[in-house]
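Please find one structure pasted underneath; my questions will follow.
In this view, the complex is presented without one of its protein chains, the others remaining in place.
Up next, subunit A:
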Amino acid sequence: MTSTALKEPVRENSPGAARELRRRPGRIRRIGLPYLLLLPALLLELLVHLVPMVIGIVMSFKELTQLYIRDWGSAPWSGLGNYKVSVDFDAPVGEALLHSFFVTIGFTLLSVGLCWLIGTAAAVFMQDTFRGRGLLRALFLVPYALPVYAAVITWVFMFQHDNGLVNHVLHDQLHLTGKPSFWLIGDNSFYALLVVSVWKGWPFAFLIVMAGLQNIPKELYEAAALDGAGVWQQIRRITLPSLRPVNQVLVLVLFLWTFNDFNTPYVLFGRSAPEAADLISVHIYQASFVTWNFGTGSAMSVLLLLFLLVVTGVYLLFTSRGRRAADV
C-alpha cells in the first residue's frame, strides 16, 4: 500500500488541494498526506476507545455508587478496594464473578468450537458447484445479516415453554422429552444461549473459511487425487493446513466476540440472567447498572480486559511460533 502511494504522487488528483500540495516540499507531501488524512480517524479512535477506557480504569479505583453518579469525579477513592471485592472468591461478589467466569469460558469454548466446525463443514461442502448453490449461500448468511435484537427475540418466542416451536418439535412431534422443557429459566438456559450463539456465529466462520478456500490452488487437489488421496485425506492434508492462517485469525476473533457477547444473553434473558447462563458481560452490567456499584463493575471490566489481553497475547505468541516453525 505505502509503496504504491510513494510511487504515485498526487498529480492525478484534481483541483485545489492537490495543486496546493504539489507546491510543498516533496517529502512532506509524500509522507505527511496519508497521515494527515488518517488524523480524523485516529482522533475518533481516541475518543471512542481510548478515552472511555481510561475513564473506566479511573472509575475502578473509586467508590462510585448512585450517590456520586451525577458528579463521579467527586466519588471518594477506594484504592484497590473494588479489585479486592471482585477477586475475594469466598465472599458473594467474588464467588458470583468466578462462577460467571467459568460459565463464560465453557460457553465460549463450546460456541466457538461449534461455529468453526459448522462453518468449515458448510464452506467445504459449498466448494463444489451445484444447482442452487448461490441461493443456499445467501440463506446461510441470513443469521449473520439479521439485526441481533430481531433475531434473538424470535428465538425467545421459539423457546417459550407452552407456545414455543422448540418444545412443539422436541416434545409434541418427536417425543424426545417426557414433558415440555423450560429453556429461558433454569439449567437449560445454557443450552438455549449456546444454540442462539452458534446460530448467529457460524455464518461468519463460513464466510471467512470460504474466502480462505478460494486461495488454495486447485492443482494441489488434482495432484493429490492423482496420487490416490480420498476426500477426507485431501481435507486433512491440503485444506486444513492451507486454512491455518485464516483459522488462527477466525478463532481469535470468534473467541473475543463470544466471550464479550452482551446482546444475545441480554435480549434472551433480560437484566437478570439465570445462573446457568450468567455470562460475564451481563454479570458486569448487573454489577454496574442494576446494583449501581459502578466502581466494582469497572474493576471487573478491567480484570476482564487484562484476562483477554493475556489470552490474546499467549494465543498470538503460540500461533506465530507455530507458523514460524512451519515456515522453516
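Keep in mind that, in the parts below, a contact is a pair of C-beta atoms (placed from the backbone, for glycine too) under 8 Å apart; a residue touches a chain by one contact, two chains touch by 3 or more; residues count from 1.
We take it that contacts and distances are computed from a predicted model.
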Query = Of the options "YjgN family protein", "Sugar ABC transporter solute-binding protein", "Electron transfer flavoprotein small subunit" or "Nitrile hydratase subunit beta", which is the UniProt protein name for the chain that has been left out of view?
reply = "Sugar ABC transporter solute-binding protein"
Ask   = If the hidden chain were put back, which of A:Gly186, A:Pro217 or A:Gly313 would touch it?
value = A:Gly186
Note = Across A:Arg133, A:His161 or A:Arg321, the one contacting the chain not displayed is A:His161
Message = Using the document's contact rule, name the residues of subunit A that touch the chain not shown here.
response = 1-2, 4-5, 8, 10, 12-13, 33-34, 37-41, 43-44, 47, 65-67, 69-70, 72, 91-93, 96, 160-162, 182, 184-187, 270-272, 274-275, 286, 289-293
